[in-house]
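Note that this complex is displayed minus one protein chain, with the remaining chains in position.
Chain nomenclature is as follows: A and B, assigned in order of appearance, with residue numbering initiated at 1 for each chain independently.
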Amino acid sequence: MSFEPVIGLEVHVHLKTASKLFCRCPVRYGTDPNHQVCPVCLALPGALPVLNRRAVELAVRMGLAVGGSVNPRSVFARKNYFYPDLPKGYQISQFEEPLVSGGAVPVALDGAEPREIRLTRIHMEEDAGKSVHGEWERADESHMDLNRAGVPLIEIVSEPEIRSSAEASAFLRSLRAILRYAGVSDADMEKGQMRCDVNLSLRREGSDTLGTRTETKNLNSFRSVEGAIAAEMARQAEVLDEGGEVVQATMLFDAERGTTHVMRIKENSDDYRYFPDPDLIPLDLDPEWIHEVRAALPELPESRRARFESELGLSAGDARTLTESRTLADFFEAASAAHGSARTVANWLVRDVASILKEREGSIEDSALEADAFAALLGLVDEARVTARSAREILEVLVEQGGDPEALVRERGLEAVSDAGVLESAADAVLAENPEMIERWRGGDKKVLNFLMGQVMRQTAGKADPAAVREILARKMES
Amino acid sequence: MTESLGTASEMREALASGRTSSVELVEGSLERAQASASNAFVGLRAEAARAEAAGADARRANGDVRSALDGIPVALKDNIAVAGEPCGCASRILEGYASPYDSTAAARLRAAGAIVVGRTNMDEFAMGSSTENSAAGPARNPWDPERAPGGSSGGSAASVAAGIVPVAFGSDTGGSIRQPASLCGVTGVKPTYGRVSRYGLVAFASSLDQIGPFARTSADAAAALEVIAGHDPRDSTSLPDPVPPYADALDGDASGLVIGLPREYFVEEGVDPEVLACVREAVTELEKAGASTREISLPHTAHAIATYYLVANAEASSNLSRFDGVRFGLRADGRGLSELYRKTRSEGFGPEVKRRILLGTYVLSAGYYDAYYRKAQQVRTLIRRDFEQAFAQCDLIATPTAPEAAFRIGERSDDPLRMYLSDVYTVSASLAGICGLSTPCGLPGGLPVGLQLLAPALGEPVLFRAADAYERRTDWHARRPGEGS
Partner (left out) sequence: MAELARLSLGDAEIEGLTSDLDTILDYVEALRGVDTTDVEPTAHALPLATPFRDDVAEAGLDPESALRNAPAASGDTFVVPKVIEGGEA
């Protein structure tokens, strides 16, 4: 039988603040356990929460960036449950009255019409601590680190409108781009700054009846989200095909085996007894202030992508790639302005720079490449003062350590050779070694020119001006 | 034993004139605390207090006097955190716990030079009206050791009534300062909600809890409140309004004040007639001091206790979740985490606390939230409106503080509901967030009873003014246990 998945995502994102949501403890990653804690986030008797203004601002900014409506009043509520990483025995979250309602995130899949996935809500909450592992660990013990307890989060809840794992992944990439553009979060999944829960049910193709859904929690990479969706779809399909029923449950994804298994059946004991936190006053926002936050929003990836296509003439694919990160898009715009041809710059960025960065497992953010130097290097190529091949060599240096392209070309003796005398004698030597190629050329096999050019380039260590070489070789063989 | 100097004002004068020293006062408090049969203290900080007293004397010798409480011994209820000291809430579950931080109240007392000599006994987690529900055993009423001092701040009330300290601090959630003040024959103040920071006060019911002072006179209580009151950026429910100099209100004159007498509080049912008689007499004294009276109505009074127990215990059930044996306090052995939680909490909490956690858990649970918790919060709104309407017609309200004088220890412990009803006059003001004060107004049968005065939010000056005028015309506040009535 054929099924269609109905997928909704809940994405937890750390807000980029200096201090925690309700106390002054610093938010830092990778420090020793329990080195960023205080009476408030340890939930010592008598300690009280006070709301971080910046966290609210970032959450509002995200709400506006996705076109959601920011509620003038929202309420912090306690979600009560016992767990050793939850010091107070309740999490301060938002329940009936969230900060943001609605909104949407654009997704574009190759070969499909771009569409929007609607959001149900965005609410604020505090993170919990976590178990840590170390040499002191014993098999029957868990070790709690509360550094993360109280770190500000937003939870972004999508409508169940996602229809495939690829679409889920595209949604998350688009969301991450917006989060980074708007400066809301670094959204680094490896650091746990962005984590995803997948709600998934299957329905028969063509049917409107929804199946029972499961929730797969705490996925912390794009790959695990895609893997978990595929695995859970397969599991549910098998249950249904065998005539069974899907049970409402919380699932765990085993990334190594690529399977999901039931962690906990949802029961009545999941009674969180939400109620407004009496230690906090409802969050009332001044419309004027919301307006200021809106005015300060940067251009977002979707409108930038559209502009790159329409104004700069980039292909849809290049425009999307270049707008995935705000730094990259900013870099592209700066280099284009300095160079003059957006398409040339885009070509080099999407292909050469991207592959150099990939080899080094780096990103444009942490590379030494500067937009002006990059544009200057491309200018040298345009003027045929350096060959594309040499330029690529210089580019690697620029990415690694920066510098002035012209000086680098000189230092390394990579100036393009266009001296007719040098090129003529190199061409003569190559032709003398390959008389059969001349025959084939004359017989109409024009492809041999590429081979011969390669030979000349080799003789000149890649510095020969390709256009000049082509012209010389052709002329010599014709005569 | 050092001569008992009585009130904080008297001590202040003696210190100023050099007739005594802080060291001497503190030593006297420590000696009396140890000699007392009241079980008012769960712990003394003798060494620290002596050292701080010596520091206060040295400062004073250099002309540096920090406040009306500088160098004066005070006591704090066992639910107010002092850095480096235990903060046990009279509960087994906090065994071995020492707070690594100061409550804002303790920090302000420290800055003001007050010397905290010890932590006072209380009902476990402030849940109770008798100070019988304590891991340290029941506190005893200095007027009759067979009787309870009231609660939950019974130890603080008893420590002042027994003359151990001139000023003590407690917390009031539904009457836990005013009722023991009444039963122990001292003055007790529940400030406006938000007037005193709750930072470092172990939460019972967050939307109701307030720290406030006990003293022998309203003047001392006013001075003590002034030290701890004021905005605190660490408490989101703290009021930003500046604290007026409360002493300015103490002019001995009640003229022009209109006192409302709520019809619902002066019915004969459920109250000792002698209590009502004392309160009526006290109102007559206030009239002699220039006040006028009028009858008012607080129509939702009958629902206050039910509303209070729903709201307070719902909040408490959540507030007490942090006592789980993981980061501090008692941990019972358990095979797994789940057993650890259950055993720790079952062994660590006493029966009254468990009863309230269960009630609170129940009223917040799915399917009951609207019927109980939400309903109670709505009735709370109606109770607030009652007071708003009443205060449109009067400056303050006079009522009994408690329906009877001190009861015998053990007399009420089998009947939780009956015990809850002893808060009948105090919970409404807590729900409305307004301020209240109890001052002694009689000794029928040799046991003190209190007059409760209530004023609108931030109306503390008018409370102090009326209570001071009353105290100047009567001597009930000056009577001490053992002197006869």
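Worth a mention:
To be clear about the criterion, contacts are C-beta pairs under 8 Å (C-beta built on N, C-alpha and C of every residue); 3 or more make two chains touch, one makes a residue touch a chain.
Small disclaimer: the values here were computed from a predicted structure and weren't measured.
Here one chain is not drawn; of B:Thr7, B:Ser176 or B:Ser207, the residue touching it is B:Ser207.
Residue B:Pro233 is the one among B:Pro233, B:Gly252, B:Gly270 or B:Gly445 that touches the chain not shown.
If you put the hidden chain back, the residue from B:Arg327, B:Arg412, B:Arg465 or B:Arg479 that touches it is B:Arg327.
Which of B:Phe41, B:Tyr193, B:Phe214 or B:Phe407 touches the hidden chain is settled by the complete complex: it is B:Tyr193. In the full complex, subunit A touches the hidden chain at residues 17-19, 23-27, 32-39, 41-42, 44, 50-56, 75, 81-84, 131-132, 134-137, 139-146, 217-218, 250, 252, 263-264, 269, 271, 273, 276, 278, 281-285.
Within the complete assembly, residues 96-98, 100-101, 193-194, 207, 233, 236-240, 300, 302-303, 305-307, 309-310, 317, 321, 324-331, 334-338, 340-343, 345-346, 349, 351, 354-355, 357-359, 361-362, 365, 371-372, 374-382, 384, 416-417, 420, 431-434, 457 of subunit B touch the chain that is not shown.
As a convention for this text, only the chains that are shown with their structure count from here on.
Those residues of subunit A that touch subunit B in the complex are listed here as 39, 42-51, 78, 80, 82, 84, 87-90, 142, 144, 268, 271, 273-275, 277-281. Residues of subunit B touching subunit A in their complex: 79-81, 87, 89, 94, 97, 99-101, 103, 198-203, 205-207, 233-237, 314-315, 317-318, 320-324, 326-328, 337, 341, 361, 364-366, 369, 373.
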